[in-house]
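Every protein chain but one is kept in place in this view of the complex.
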Amino acid sequence: MADDDALFRKGMPIRREVLGPDYVDASMARADEFMMSFQRATTTWAWGWAWGDPTLDRKTRSLMNLAMLTALNRAPEIKLHVKGALNNGVTVEEIRPPYCTRQPYCGIPAGLDAFRAAHEVLVSEGALGKPKT
Amino acid sequence: MADDDALFRKGMPIRREVLGPDYVDASMARADEFMMSFQRATTTWAWGWAWGDPTLDRKTRSLMNLAMLTALNRAPEIKLHVKGALNNGVTVEEIRPPYCTRQPYCGIPAGLDAFRAAHEVLVSEGALGKPKT
Amino acid sequence: MADDDALFRKGMPIRREVLGPDYVDASMARADEFMMSFQRATTTWAWGWAWGDPTLDRKTRSLMNLAMLTALNRAPEIKLHVKGALNNGVTVEEIRPPYCTRQPYCGIPAGLDAFRAAHEVLVSEGALGKPKT
Amino acid sequence: MADDDALFRKGMPIRREVLGPDYVDASMARADEFMMSFQRATTTWAWGWAWGDPTLDRKTRSLMNLAMLTALNRAPEIKLHVKGALNNGVTVEEIRPPYCTRQPYCGIPAGLDAFRAAHEVLVSEGALGKPKT
Amino acid sequence: MADDDALFRKGMPIRREVLGPDYVDASMARADEFMMSFQRATTTWAWGWAWGDPTLDRKTRSLMNLAMLTALNRAPEIKLHVKGALNNGVTVEEIRPPYCTRQPYCGIPAGLDAFRAAHEVLVSEGALGKPKT
Partner (left out) sequence: MADDDALFRKGMPIRREVLGPDYVDASMARADEFMMSFQRATTTWAWGWAWGDPTLDRKTRSLMNLAMLTALNRAPEIKLHVKGALNNGVTVEEIRPPYCTRQPYCGIPAGLDAFRAAHEVLVSEGALGKPKT
């Protein structure tokens, strides 16, 4: 048994609930040995260890994560966590204003990238109307 | 009347409530013309524009800010916002676990700097016992 | 009247002059309510407040912005501001050498990303010949 | 003779050995005057000056570079240096575990971007099997 | 038994060997409940999980870490890992040239901060002569 098995087993159901079981199961199924190292790390550490802590509710965690990821300049993770935020009950009305908030702290260019990443997911998830063309 | 007067006047009472009137008044009184540019910018944009939006409660905003500032690597702002978080009703129990959370996302060295900055403020504000020596 | 109306109205003509009226008008027309939050923020704060300050000429501002955006690792904003620099009278000869300059300060990988983003815009704007194939 | 000629001439054969002569020669041939500024900078400074120092072997340098580039959030350079690492004799088994290592230091989102960039190159270079579909 | 106990117990002896038992034991003894969250995180993840992987030797890991931390702009961690590098058998001659290497990738200002942090530790550890005054 690997040393991180307990946290991996704790993290997997949380990850499936927040990001959606279809997405997570497909990521695991598609992963070859190289990418499985990442799957294992994120499930164990981000989901088992960090999200597994019960002090804060998941909705607050989602809002904190989106704030943090805007600063970190990592669009692929932003997209995952916008979807997770919707699953955790965050409304579009609650996502949008803090996006604005982040701009004075992270800067306008960070806001542009974060807005675009969020918008793409909100449209594809049906949480916004179709984009105007 | 400057173009940003409305937001400045909206931001100042929010800033004084969150960071404490003594701290803010002293910062304003001490500022020469050069530093007043910064005082004006932060009051207008961070406090009038971003914190002035009523959608999210201040406690959630404080937790989001601490998450974001850990990623941004800016210890002086972390210290201000740990104090603000206490003023907004965030408990030490609620500050500590999300600090842990940030480490998988921002990395351990970001965690070290953020933990130390927070700890210094929590001790000086009497929210933790005296440090062991 | 929103608190930021004066700055929004001040920023819009500056933004249209620097980035081009067609680009800005299309961005505004295409924006749904979610993206309009970003449009409003950037017009008000970056254009009304920052670019609205008359101390430095626009050409110097463009060169400063390109330097800053290279460090911030934000290619979509670099592309906008290369186009803005051309509109502000910056020549290719003036864009290229400071690009080199940024590499000792920001690092070679930042230089690679910035060079590529700038090159793409300079070619599409007709400021460089067609790329060799 | 330009002031940096000696380092450029020292760097070019090292760059060709590490990144592959076909790739480097094609980059040089394709570069117009604008992009040649970057070609010259990277050959002179990264390859002639930094890689030209003989103290550490190239394999160790490749591993250091991949660690550094994960932190710098620069996927295009990561892809180049994964290819370079293979040319310098680093095995997939040696690339993968330090990728994991970087996640506690740089964070999971940095890990995700770095894993994906590396995976793409390892597949296209034939160092991993075809991705599952 | 906490879910991360196995990794914590695996990480502690590695951490004590690399950073020195006196330093680590003092950090643990001094930590109050708040800082113990950080102690636990770093021991578990950085040391048990990342350094616990046996694929690369510790000397190579030290060199990779110093490269990564220069990019991350985290001087307190740089100081710890310069000390760790000496404990892992890295010589001053091997530390210095890769420092130079990092400058083309991370930029000169990152180099300045990293050089100063390393120099401070190398002097206090007696690995360099006394600074000139």
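Note that the chains are named A, B, C, D and E in the order they appear, and that numbering of residues resets to 1 at the start of each chain.
Note that in this section contacts are C-beta pairs under 8 Å (C-beta built on N, C-alpha and C of every residue); 3 or more make two chains touch, one makes a residue touch a chain.
The structure displayed is predicted, hence computed values, not measured ones.
Considering the whole complex, the hidden chain is in touch with A, B, C, D, E. From the set C:L19, C:M36, C:M68 or C:V123, the residue in touch with the chain omitted from the display is C:M68, counting the whole complex.
In the full complex, the hidden chain is touched by chain E at residues 73, 92, 96-97, 99-100, 103-104, 107-113, 115-116, 118-119, 122, 128-129, 131-133. One chain of the complex is left out; on chain B, the residues touching it are 29-32, 34-35, 37-38, 41-42, 45-46, 69, 72-74, 76-77. For chain C, the residues touching the chain absent from view are 42, 45-46, 49-51, 53, 55-56, 60-61, 63-65, 67-72, 93-94, 96-98, 100-106.
Basically, only the chains that are shown with their structure count from here on.
If you compare B-C with A-D, the chain pair joined by more contacting C-beta pairs is A-D. Chain copies chain B and chain E are related through a rotation whose angle, from the C-alpha fit, is 120° to the nearest 5. Although chain B and chain D share one sequence, what matters here is the overlap of their interface residues, and that overlap exceeds half of the numbers used.
The most distant chain from chain E, with centres taken as the mean of CA atoms, is C. Remark: chain C and chain D have CA centroids separated by 29 Å (rounded to whole angstrom).
Residue positions 45, 73, 103-104, 107-110 of chain C are each in touch with at least two other chains. Chain contacts here are complete: no pair of chains fails to touch.
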